[in-house]
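Below is the structure I would like to discuss, written out as structure tokens.
Note that one protein chain is taken out, while the other chains of the complex remain in position.
And now, chain A:
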């Protein structure tokens, strides 16, 4: 066990590398982002194709793997259009801001434990700071600038609307996201990503009424509401379907990137996919145990040491990217007001109540079992009684067609009943014989015409 624990990097292990190792790690993280985009686009198109019962890209390279590369090369040779009304400098910088922010976030993601590279004992992570998760939040909040400025600098209406939508959307969902991370901070007691992964190694020992129950280590299970809200907010934050309102094709053409073409457009695409992969990696780190192997694999002793954990990490990331694609293939886009209501009126209050409950549970951790029973039982009892005694609204009984007709004031125009059902086709045999005729009143209203 001590051997396994030694694999966990601590904050003191960072900042000890020679320059070539640091450079190598940075290049690796950057290449990971680019490669993830190349394969991610292919993966998304294949999976969505499978879900829609069509092959998807399958011509270029084995299984169509090189399709994205071919598209990227073609995109590089397209004409770079600069609209006349565009603000030239900002128009140029907007895609770069997006990409830089998306890639920078990868620098604090732990890919694996301590490994030995050419004799150097070093963690598989570019760097870690005591506030690493805040750095992730900062990157995602700065990434909004790329979209907003791109929309503004294009100098036309649809991009501007897309940019405005996206700024409102990202600010709203960042609040929900930040609050769900608070629960992780409270449980882990640290903000460094490697520290959070280390804390998820072993389940905390819950002692309920004198019995010690080992709880699972993953925060996705331990803090399920936070995990669900975080993932929903992540989808909102990365502008992915069903929350892709800034680039809603049916309303805004292509949103903030309507006027972009060639490599600048490619940069926006790149940043979107890198952000998706980064957010999956962050979710894995914060809630799914990071690079640690899930249960059946841990039966093998060496699962969490050496280079193997990178495999588990990539497996979890790919699974989450699949969920992103799955959501896109399944759910229709939300309307803007529904989307905002979900963010502010559902996710935020649930999050606040959950944090309150969690901090309450944590503060009574040291009490004796009788005190715990009282502290948990009284609020739970009040909640139960309130639920039982809450006045339920009885649905009004629907008036029959005849009553509807009778209730109409004199002089009304004849109108079909509110619950008019389409009569069945005369060609099919009628099963229901005693159906009320729909237009029962046609004769009696003739005086008003």
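Just so we're on the same page, contacts are C-beta pairs under 8 Å (C-beta built on N, C-alpha and C of every residue); 3 or more make two chains touch, one makes a residue touch a chain; residues count from 1.
Heads up, the rule we're going with is that contacts and distances are computed from a predicted model.
Enquirer: Can you pick, from "Hydrogenase expression protein HupH", "NADH-quinone oxidoreductase subunit J", "sn-glycerol-3-phosphate ABC transporter ATP-binding protein UgpC" or "Multiple sugar transport system permease protein", the UniProt protein name of the chain not displayed?
Expert: The UniProt record for the chain left out of view names it "NADH-quinone oxidoreductase subunit J".
Enquirer: I'm checking contacts with the chain that's been left out. Which of A:38, A:114, A:135 or A:184 qualifies?
Expert: A:135
Enquirer: Among A:21, A:39, A:65 or A:90, which one touches the chain that has been omitted from the display?
Expert: Checking the options A:21, A:39, A:65 or A:90, the one contacting the hidden chain is A:90.
Enquirer: For the chain left off this view, which of A:160, A:235, A:257 or A:348 is in contact with it?
Expert: A:160
Enquirer: Looking at A:11, A:340, A:357 or A:405, which makes contact with the chain not pictured?
Expert: A:11
Enquirer: If the hidden chain were put back, which residues of chain A would touch it?
Expert: Output for chain A: 11-12, 14-15, 87, 90, 127-131, 134-135, 137-138, 141-142, 144-145, 148-149, 152, 155, 160, 163-164, 167-168, 171, 174, 191, 409-413, 415, 418.
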